[in-house]
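In this view, the complex is presented without one of its protein chains, the others remaining in place.
A and B label the chains in the order they appear, each numbered from 1.
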Amino acid sequence: MGFSEKSADFVESRRSPKSYGDIFFHWLTVFLLVFFAVVMVTPFIWLLSSSLKTQINIFQYPPQLIPDPFVPENYVYALTYKPFGIYFRNTVLVAGLNVVAVVFTSSFCAYGFARMRFPGRDFWFGIVMATLFLPYAVLLVPSFIVFSRLGWVDTFLPLVVPPFFGGGAFNIFLMRQFFRTIPEEIADAARIDGCSEFGVYWRVMLPLSKPALITIGIFTFLFAWNDLIGPITYLRSPDNFTIAVGLASFRSQTDISWDLQLAASTAVTLPVIVLFFFAQRYFIQGVVMTGLKG
Amino acid sequence: MSLATEPKAAEQGFWLIRQYNRLTLRQRRTLMGYVFIAPFILGFLFWWLGPAAVAGYLTFHKWNFLAAPKFVGMAHFSKMVGDPILAQSLKVTIVFSAISVPLSLVFAFFLANLINAKFRFIAVFRTIYFLPSIVPAVANAILWAWLFNTEFGLINFVIRFFGGPKIGWLQDPSWVMLAFVILTVWGVGGSMIIFLAGLQGIPQIFYEAAEIDGAGRWQRLLYVTLPMMSPIIFFNLVIGFINSFQVFVSALLITNGGPQRATLFLVLHIWRTAFSSQKMGYASVLSWLLFLILMVLSFIVFRYIGSRVYYENPDD
Partner (left out) sequence: MSISRREFLKLTGGSATAAAMLAQLGYLPPALAQDVTNITFGGWGGVAEDEGVKAAIEVFEAENEDIDVEWLHTPSAGDYGRVLLSSIAAGTAPDTGFILSDNYETLAVGGALMDITDLVKNDPLLGQPGYFLEPQEANRCEVNGRWYGIGSTWVAHHFYYNAEMFEAEGITPPGFQDDEIWEWDEFLEVCRAFTKDSAGRHPGDAGFDSDDIVQWGVDWPFWWMPLGLAAHANGGEFLTEDGLIGLDSPEAMEGLQRITDLVHEHHVAPRGAALASLGMNNTQMVDSGRLAMAVDGSWALSWMNPSLMSVAMGTGALPKMQKPASIMQAHFHSVLAGTEHPEEAWRWVRFLATPFYQEHFCKIGLWIPNQQAMLTEEGLKGWIREGIHPPNYSQFATDYLPKHGVAVAIPPGYIEAANDYINPAFEGLANGERAEDIMPDAVRAANEVLTAAKEDM
């Protein structure tokens, strides 16, 4: 990206800049945007470049940007060594169910905490927060025993059922905060029109919270996509493995096949990047548009 | 069950409706409130309470996973008081939290404003800014271990290019914390996206009104953006410090607590006490200590900072 005169239309302003201050501010923003983009993209470039190198060239010093030799076969070998097709299907199933569960049940619970007044609400919200305080490490084995007794080990159930129960404290808290930024008048107007509380939640609050819902959807998907501890603890048969387990299988106790590991890491990251690229469009269609109609 | 019971069931249904109709408005609101939060309550009872109760029970027991738990009374609590490793892990965790939480919060807010601008290709920039949060933790760990490598790392390469010293980022106990803060701040994509979603929720009309009143950029930030964003800032603050107290995966992968315990975060210590030392009872005691710390901190934050948050539906 150059900074020639042509790139002036890079900045798409609603009005033409009025003062020197505005012009300065525009170019400062462009500069910072590009500067931090370089900082943020460097690791991914490194990942991409390393994934196309031989094992021995990955840690060469000074580092090579363009791999020589260029080894696209890493991808072929990495993605056929384990049945990534099956892993992909499993992961999409688990992540998809998690997203559905979290988006609906956490917003549902959050509506109660944010918008209803009833005795015990603050006590229960305290409990919501409290579930964040105990580390995962100490709950892991007792939970494993519970799921073993239920006969759920080596099924997806331990990974997909719990999210349907409120979707986790993080998401409830996040949705609660977002709901509380929406003016009460909008909800009251709907109530006067005869909406029930469920109607206010479903027809008013959810549409107004698209950016927040997209946010928790992305987080949930990403977490389920990259989670290793859950699948490794609960899944046994190779046919049930998820992508994260497949990725980890390139490491042994003593040796790591870096070339394959990085090729596989890059490959499984791409779908998420594409997903995010498209999902982020919804960040401009929240209250900005619909809210003012209300 | 036979067909004969069905009318009875229907009768019961009608009975429920009659009961509901008898409720006062206040009672109905309460009922509706509990209907809304019911999924959480059920999940709490099914999946959280049982394991947490086990963790409570284990605080008074020794358990190595192999034999039945053995009652030891208060032994774990008295061990905790004089445990130098625990003291070190608390120090590491508190220092990390105190530095990384405010830095991450400010940086994430700044980046969110940057990618909230209306530029062409902004979708590409948003995606790039979120990349560090997408890459799997293992790939991230390899990357940072390489960036920070003393002899061959990119960071020392740049520093020495400008005539600086060779820094033992991951070897020197006095530098490694800074390395962890840097990699944490760099990975703020999550909070950034939450801020971005929040920024989208501020009606444009507020800015236009402020501009008409002659408010400059700085004043618009101060009097429109910050108050409107305060519930979201509050969220990121609370989650930020809870997460900073629970951090351990990067430490496990990159330094395994070292060098010389300089990155022995509390949860890493708990993790190792449970699964490496096979001392689940003591790990439970340490976990409840963390629970207590976070509860007190949360109480303080909700009480003193939460009360300054501006909500559109103030009801507290």
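Everything that follows uses one rule, which is that contacts are C-beta pairs under 8 Å (C-beta built on N, C-alpha and C of every residue); 3 or more make two chains touch, one makes a residue touch a chain.
Note that this is a predicted model, so its numbers are computed, not measured.
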Contacting the left-out chain: of B:93, B:149 or B:298, that is B:149
Going by the contact rule already stated, which one of A:127, A:140, A:195 or A:275 would touch the omitted chain in the full complex? A:140
For subunit A, which residues touch the unseen chain? 55-61, 81, 140-141, 144-145, 148-149, 153-156, 228-229, 232-233, 236-240, 245, 248-258, 260
Suppose we count only contacts with the excluded chain; which residues of subunit B make the list? 1-2, 62, 64-67, 85, 141-142, 145-146, 149-152, 165-166, 168, 170-173, 253-254, 256-261, 272-273, 275-279
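The criterion applied here is as follows: only the chains that are shown with their structure count from here on.
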For subunit A and subunit B, let me know how many angstrom lie between their CA-based centres, rounded off. 14
With touch defined as at the start, can you tell me which subunit A residues reach subunit B in the complex? 9-14, 25, 29-30, 32-33, 36-37, 39-41, 43-44, 46-47, 59, 61-63, 105, 108-109, 111-121, 124, 127-143, 145-146, 162, 164-167, 170, 172-174, 177-178, 180-184, 197, 201, 211-212, 214-215, 218-219, 222, 226, 228, 244, 247-248, 251, 258, 261-262, 265, 268-269, 272-273, 276-277, 280-281, 283-288, 291-292
Which residues of subunit B touch subunit A in the complex? 29-30, 32-37, 39-44, 46-48, 50-52, 54-55, 65, 111, 114-115, 117-121, 123-140, 142-143, 146, 151-152, 154, 157, 186, 190, 193-194, 196-198, 200-205, 217, 228, 231-232, 234-235, 238-239, 242, 246, 267, 270-271, 274-275, 280, 283-284, 287-288, 290-291, 294-295, 298, 311-313, 315
